[in-house]
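The complex is shown incomplete by one protein chain, all other protein chains being positioned as in the whole.
Showing chain A:
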Amino acid sequence: MTEILMITGMAAVTFAIRYILLASAGHFSFPGWAKAGLNFVPPAVLTAIIFPAILIPNNNGIEFNIENPALLAAIVAVITGLVRKDLLTTIIVGMFAFGLFKWLL
């Protein structure tokens, strides 16, 4: 039941966001500052998800040390992404690094 509510709600807000401007067919547009603000949405949200996932892996305080395989793998992923600038390569190398560090530590 909660699942149905959750999925219906997610579907409704996602479609509403994608449809509202197309429905108005150009009669409504955003002021410049709002468009500029939207540019910041994806990196802000994604970063707010990544940091706790990597640095608080066990829900037990921040683990900023070399015994945290997620932190080490994240560093590898960042370097890979900066050098190769390719999403799929970043993901594959990052996952491989995580598996390796987890096995080593």
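Keep this in mind: contacts are C-beta pairs under 8 Å (C-beta built on N, C-alpha and C of every residue); 3 or more make two chains touch, one makes a residue touch a chain; residues count from 1.
Throughout what follows, contacts and distances are computed from a predicted model.
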Q: Refer to UniProt and select, among "AzlC family ABC transporter permease", "Methylmalonyl-CoA mutase family protein", "Chemotaxis protein CheW" or "Response regulator", the name of the complex member that is left out.
A: "AzlC family ABC transporter permease"
**Q.** Residues belonging to chain A that touch the chain removed from view
**A.** 2-3, 5-11, 13-15, 17-26, 29-30, 32-33, 35-56, 62, 70, 73-74, 77-78, 81-82, 85, 87-88, 90-91, 94-95, 98-99, 102
